[in-house]
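Structure incoming, see below.
In this view, the complex is presented without one of its protein chains, the others remaining in place.
By written order: A, B and C. Residues from 1 in each chain.
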Amino acid sequence: MLSASVDIRVRYEETDKMGVVYHSNYFIWFEVARVALLDELGCPYSELEKDGFFLPVLKCEASFKLPAVFDDRLKITVRIEKLPVARIEASYVVKRGDILLATGSTQHAFVSVEGRVVRPPDSFLEIAKQYFSD
Amino acid sequence: MLSASVDIRVRYEETDKMGVVYHSNYFIWFEVARVALLDELGCPYSELEKDGFFLPVLKCEASFKLPAVFDDRLKITVRIEKLPVARIEASYVVKRGDILLATGSTQHAFVSVEGRVVRPPDSFLEIAKQYFSD
Amino acid sequence: MLSASVDIRVRYEETDKMGVVYHSNYFIWFEVARVALLDELGCPYSELEKDGFFLPVLKCEASFKLPAVFDDRLKITVRIEKLPVARIEASYVVKRGDILLATGSTQHAFVSVEGRVVRPPDSFLEIAKQYFSD
Partner (left out) sequence: MLSASVDIRVRYEETDKMGVVYHSNYFIWFEVARVALLDELGCPYSELEKDGFFLPVLKCEASFKLPAVFDDRLKITVRIEKLPVARIEASYVVKRGDILLATGSTQHAFVSVEGRVVRPPDSFLEIAKQYFSD
């Protein structure tokens, strides 16, 4: 399993007139956590793109238990449970201290500059394999 | 069944360096469609909030078939299939002309200013009932 | 002089916990008005980019007189007072009916794909000239 966490502080811009974080922002935080996971793996996303690989979002979903508010310090944890081959599936947990605020998931494919779905880069697969026991 | 459509033109700000619309923006467009649906129903969302009712998002998801790009003229259609009682479930379709770009759904509850889940306002239920045959 | 107006309806996402529109969103509306102006001129911005010309923002500013709120119907008017040569200077007015909410301005240069400042495309200059008497 692959996992990483990032600390987020809620920006004023992310709130709405209900006084809480507008829901679409959670997907941006999920992205920040994914980027951190690829960093820790030694395959920074910016490098993948320079090598001609993109990871667009095919699906995404989130469930909101409790609202996040301005200035909250949150921890976003991302997990990839299965060795990514054709698809990458990532799940997310958003917590304020011990309190669970939201969960979510995203699904991605590796895509070439031309927009075709491609195999993950070998360098990525080599490294990723080490994190998944069989 | 309740349904409404809005026309959206993709803003430059909504694109990302992949050259397509960043996925979280679809949820903002879904909101625009929901607001239009409540307008057509004669229960504008801004009026609901003035009466002390809020409709936070409890869950949301989207699936992306084809990317939307800058300056695209899109039609966002929202549907509510079941008479909303405790929960409102809405589904969405995003099209460029006849081409399906994305689908999605959101789940909502009516909530009071204090954040408690409440029955929908009677005025809303009265009107909504007319759209659902039994 | 060149001028164009667009009608904007304030999205929930654009509000913040103060209950009003977060200030950075006005710059996105300014962009929507600029795009409309280029449309009316017959030089859509998406075409300019296809021809290898970009119009990045070099400077921008805004002054806020009265807040915009959720669901407001606003008119954003953009004006270009001088024939654009090296620089394009655009000014903006945001109104709710007759009420002035905000003003602003942006400054742009035509830039090539490689990021070099270039002369505006001839086709653009030809058309633009007709709007500026000497």
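Heads up, the rule we're going with is that a contact is a pair of C-beta atoms (placed from the backbone, for glycine too) under 8 Å apart; a residue touches a chain by one contact, two chains touch by 3 or more.
Source: prediction; values computed, not measured.
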Per the touch definition above, residue among B:F70, B:Y92 or B:F124 touching the missing chain: B:F70
Residue touching the undisplayed chain, where the options are C:V20, C:A33, C:L101 or C:A128: C:V20
Footprint left on subunit A by the chain that the document does not show: 9, 11-13, 28, 31-32, 35, 44-46, 49, 70-71
Absent chain, residues of subunit B that touch it: 12-13, 15-17, 19-20, 22, 24, 69-70
Residues of subunit C in contact with the chain not shown: 17-18, 20, 23-25, 27-28, 49, 54, 56-64, 67
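Rule of thumb we're sticking to: only the chains that are shown with their structure count from here on.
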Magnitude of the superposing rotation for subunit A and subunit C (Cα, nearest 5°): 180
Centrality ranking, top chain (CA atoms only): B
Same-residue or different-residue interface between subunit B and subunit C, half as cut-off: same
Whole-Å gap between the CA centroids of subunit A and subunit C: 34
In subunit A, residues with contacts to at least two other chains: 17, 20, 24
